[in-house]
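Have a look at the structure below before the remarks.
Shown here: the complex without one of its protein chains, the others still in place.
Labels run A and B following the written order; every chain starts at residue 1.
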Amino acid sequence: MPNTFEGTDFITIRDKTREELEIVMDKARQMEQYRNVGTDSARGHLMGTLFFEPSTRTRISFQAAMKRLGGDTVGFPSPEGSSVQKGETLADTLRTVSQYVDILVLRHPSEGSAKLAAELLDIPVMNGGDGSANHPTQTLLDLYTIRKELGKIDGKTITLAGDLRYSRTTRSLARALTRFDVELILNSPEQLKMKEDLLVELEEKGLSPKETNDLESSTAEADLIYATRIQKERFPDISEYKKVAHAYEIDKDLLEKNGEPLLLHPLPRVNEINTDVDDMDNTVFFNQAGNGVPVRMALISLLLDLPGR
Amino acid sequence: MPNTFEGTDFITIRDKTREELEIVMDKARQMEQYRNVGTDSARGHLMGTLFFEPSTRTRISFQAAMKRLGGDTVGFPSPEGSSVQKGETLADTLRTVSQYVDILVLRHPSEGSAKLAAELLDIPVMNGGDGSANHPTQTLLDLYTIRKELGKIDGKTITLAGDLRYSRTTRSLARALTRFDVELILNSPEQLKMKEDLLVELEEKGLSPKETNDLESSTAEADLIYATRIQKERFPDISEYKKVAHAYEIDKDLLEKNGEPLLLHPLPRVNEINTDVDDMDNTVFFNQAGNGVPVRMALISLLLDLPGR
Partner (left out) sequence: MPNTFEGTDFITIRDKTREELEIVMDKARQMEQYRNVGTDSARGHLMGTLFFEPSTRTRISFQAAMKRLGGDTVGFPSPEGSSVQKGETLADTLRTVSQYVDILVLRHPSEGSAKLAAELLDIPVMNGGDGSANHPTQTLLDLYTIRKELGKIDGKTITLAGDLRYSRTTRSLARALTRFDVELILNSPEQLKMKEDLLVELEEKGLSPKETNDLESSTAEADLIYATRIQKERFPDISEYKKVAHAYEIDKDLLEKNGEPLLLHPLPRVNEINTDVDDMDNTVFFNQAGNGVPVRMALISLLLDLPGR
């Protein structure tokens, strides 16, 4: 079977079919064997890591993925190290760095920046997050974690909890889940409900999410909860924030009383998940972050059409 | 033939003969075959990258060069990461880092810093730019680009345009061109004319540059134009700057009307080259930046006397 990813870009989950998502996840499962011992399939290759916003998890796990494949990386971890300081346009920086590397990951605050990069450059571009628009490798690793932990995605009941209005990860995951046969529960405070346009899009694609603001019942019904951070800045009144944040805090007691569903979170968490859950078997958010490595190894391998070792 | 570069430093173009420049360029041409796939000639070796001033292009392409050779790098991308913060002298920082690596590239705002490093240290030192004095690997890649694009340097008519007074790259390139048989046109606004001492030096070495402030004619006569940024800060009066900057803007129309000479630029460009030229065949400034990789691979290989694979 030809590798249809070769030489393409990875900008948004929206243009990926279920089959394509499965191909990356299957490849990621193969990569698990090299995750800790490494391989040499990318030897001699370089990945550019252009981070115009700082990021621990995304940057380090992309770098780890490339290095576990036997390749290496060059780039900058924040705009301070770039020529943008000297007034260079993003397009010119991209065209210059693309001369030095075989593949590029870009994180940039502006929506559409990754798409621009993909259009400009001959080498594969991976979107490491472009403003509030997309962060597709996060969604890939979320899907991969669900499949890895629950065996499959089809047939599961999934609760998205917390900020469903502004959170890039939950919006993107919801869209990706339309490719699968799942029950979706949307559990958020009134102020942070999912936007109407996305709700319509989900309906059109056959997902009929159930909206609620009752954390208890949406925990009890779910095979897994995907929680996100509720950000203070979203509330005009701090007292309003405190009330809501407290109502959405997930702790050991809640999980134990409601069937201990799998608990995912894109991290960093602040107060929305109590540390008393950390030792429970079903709280897999650190493993989830770790799954970013085999998933990104898989993606790089496919885009560069590396040998399967 | 013995490699006379082995164990030496690369501080300034001024002490290099034409033959030596040709040796590096010949080696760079050999390196093109490893530029995208890598080799293992530097395996186990480390390069120190000490950047006391940030730099995207120079830093990343030096790192890419070392990594494509199979080696690796350690260092810092800006003085914030260094012990200079704790009051350590440059000499002490250099002597310490030289303990960890086999070869060093230094970028530092002080003129003469690279020479100091070369005198202090036993390992090869490469100058990655020392203030307004030297940036010899930039000149190397400029020469290499001319040779690669035009087949040879001898016999060509070359226009240096823009800031010929303060620009380190044009001053250095002019000096290097005295090693070749070229016609040199100096095209600059009155305020940014090449300094008298350098003009005298060029004359003494047999280059008789023609000075002009007419961009049109100096484009028409040239096989290639090397443009540089005209910096606002050089002008006491902003209206004076605007007038001059506009008069030196190179665009598609100018090039098409005047024989489409090759267009080089050290980057970053700001307003001096219109983006409407980007798709033209002869505008090679991004390739020029990319040539920094094989040129620096060649230089590292020669200084460390690496095997030719």
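Side notes on the structure shown:
Everything that follows uses one rule, which is that a contact is a pair of C-beta atoms (placed from the backbone, for glycine too) under 8 Å apart; a residue touches a chain by one contact, two chains touch by 3 or more.
The shown structure was predicted, so the numbers you read here are calculated from the model rather than taken from an experiment.
When you scan B:Ala28, B:Val97, B:Leu116 or B:Ile153 for touch with the missing chain, the hit is B:Val97.
The residue from B:Gly38, B:Pro54, B:Gly75 or B:Pro294 that touches the chain not shown here is B:Gly75. Summary of contacts with the chain left out: across A:Asp72, A:Asp92 or A:Asp163, the touching residue is A:Asp72. Where subunit B meets the chain that is not shown, the touching residues are 43-46, 48, 72, 74-76, 80-83, 85-88, 91-93, 95-97, 99-102. Even with one chain removed from view, subunit A keeps its contact list with that chain: residues 34, 36-39, 54-57, 59-61, 63-64, 67-68, 70, 72, 77-78, 267-270, 275, 286-287, 289-290, 292-293.
Assume only the chains that are shown with their structure count from here on.
In terms of their C-alpha centroids, the spacing between subunit A and subunit B amounts to 40 Å.
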